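Structure incoming, see below.
Every protein chain of the complex appears in place save one, which is left out.
We call the chains A, B and C, going by the order they appear; numbering starts again at 1 in every chain.
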Amino acid sequence: MSVRTPDPYPGWLSEEDLYEARNRLPMVYVEAVPVRLDPLGYVNEIGLLLQADEDGSMVRTLVSGRVLYRETIRAALLRHIEKDLGALAFPQLPISPVPFTVAEYFPAPSQTSFTDERQHAVALVYIVPVTGECSPRQDALELTWMTPEDVLSPGVQAEFDGGRGELVRQALAFAGIATS
Amino acid sequence: MSVRTPDPYPGWLSEEDLYEARNRLPMVYVEAVPVRLDPLGYVNEIGLLLQADEDGSMVRTLVSGRVLYRETIRAALLRHIEKDLGALAFPQLPISPVPFTVAEYFPAPSQTSFTDERQHAVALVYIVPVTGECSPRQDALELTWMTPEDVLSPGVQAEFDGGRGELVRQALAFAGIATS
Amino acid sequence: MSVRTPDPYPGWLSEEDLYEARNRLPMVYVEAVPVRLDPLGYVNEIGLLLQADEDGSMVRTLVSGRVLYRETIRAALLRHIEKDLGALAFPQLPISPVPFTVAEYFPAPSQTSFTDERQHAVALVYIVPVTGECSPRQDALELTWMTPEDVLSPGVQAEFDGGRGELVRQALAFAGIATS
Partner (left out) sequence: MSVRTPDPYPGWLSEEDLYEARNRLPMVYVEAVPVRLDPLGYVNEIGLLLQADEDGSMVRTLVSGRVLYRETIRAALLRHIEKDLGALAFPQLPISPVPFTVAEYFPAPSQTSFTDERQHAVALVYIVPVTGECSPRQDALELTWMTPEDVLSPGVQAEFDGGRGELVRQALAFAGIATS
């Protein structure tokens, strides 16, 4: 017998409820493009995660995750960066809440470039410089640092999932790096 | 007995389900600061809506509303502008999905300036020039066009709800209008 | 004999003085990417000017020009748009002085993507929707409206001068249009 006062709105959804919600409401996401900068602030390298998708094929992806109930964007960003890059990444969180782009992921092809079979997600996307040591945790198999040229190469672009190759191009364009 | 084929994921929530979701998930919102511009693009006037809040007191507010499941940000923005300003407002929707700020509304005072008793909402906020005739519909009683000076006056600032006076200050700062 | 009081600082430079200054100081420029939008604000078409460069070859370019002494950015933007697109273009000048990018043109290849043999120019670049009729004046031979796909095609990209093909890619990335 439970003696705890039941909490009607734990701010946490059961797996089942989350599945339901994902079919009825857009989810708030944050996404981070990890970069290493030179002393003048130019992007030297971009950090890409390698993950197995549902079919078992390997895909390139970015740091990405849901904003929880009552969680700030900055706290969600830091939580997902620590989860994906480890506690010693020393990320420089953005000064402004304004993202460099907003990516709208839909379950089916749409007017946007982004798809996510599981849900409709609205992702605020930030470029996040990291200065420490990164060690991917959880379900990411590998973190690879690549130059802008390599990330933009057709081979690497083909390994991205859900339109995230385009997202990285937009990040580089915002940073003033040539994308052609 | 219902003869309708049940739709398991209508993309629309019942009032009750929406109430539940609002206590468990952040909601995606769009918000628009309607403005009239002079030919050089300087903000001449800001459009403020006057609405009764739950206690029956009158508060100043902006165009604001939820993004529905499978709805794009732009479509949600247009829908709420048409709902609040009428079909003849002729808004100039933003060229970029990047908002001038992201306002995080929490049910209780927080690190952000914004509160909403009903929910945790993440609002993408845009400045939207309108060139046509505006006639408030639905539950807005009145639309008032004010100069930046008037909007920034302590009297008008005190009439805003949930921190939206601050939001308008941020909009004016972004537009390069002096806020002091 | 002149009876005019000489004006020591006319705010206008002689051709010779301007030539000298261009070899000693960075010039302030504004640049505009003219676009036609659909009602939701998506970029339908980009307006490109066709001009003869110094060698007589034809190059694609954007609306571009110098900011004069005591001239505001907005006034310079409007003046150059009217000069290049005509008086009936009805441009929507930007709400904010913040450009979508800053392009640094150098006389020789540099860390930036942009070159200009004549000078070091710092250009504030804006996307400017036009709703009226455009008729190129002055030295532009032709104004062509192209879809984003066409502008991004290798053939058209090769016709740009000074790195402006890259600038258009950055404009489209900012507008949330896929650039691959």
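By definition in this document, a contact is a pair of C-beta atoms (placed from the backbone, for glycine too) under 8 Å apart; a residue touches a chain by one contact, two chains touch by 3 or more.
Bear in mind the structure is a predicted one, so any value in this text is a computation, not a measurement.
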### Task
Please pick, from C:Pro99, C:Pro129 or C:Gly163, the residue that touches the omitted chain in the full complex.
C:Pro99
### Task
Sort through A:Tyr29, A:Tyr69, A:Phe100 or A:Phe160 and give me the one touching the missing partner chain.
A:Phe100
## Note on the structure
Sole touch to the unshown chain from B:Gln51, B:Thr72 or B:Thr101: residue B:Thr101
### Summary
Note that chain C touches the absent chain at residues 8-13, 17, 20-21, 23-28, 67-73, 96-102, 104, 106-107, 110-112, 120, 122, 124
### Task
Determine and list the chain B residues touching the chain excluded from the picture.
42, 101-102, 111-113, 157, 163, 165-166, 169-170, 173-174, 176, 178-180
### Query
Which residue numbers on chain A touch the omitted chain?
35, 37, 39-43, 72, 74-75, 78, 92-98, 100, 127, 129, 174-176
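Please note the rule applied: only the chains that are shown with their structure count from here on.
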### Query
In terms of CA centroid distance, which chain is the most far removed from chain A?
C
### Summary
Distance between the CA centroids of chain A and chain B (whole Å) is 27
### Query
Between chain B and chain C, what is the separation of their C-alpha centroids in Å?
34
### Message
Residues touching two or more other chains, restricted to chain B: which are they?
### Response
72, 96-98, 100
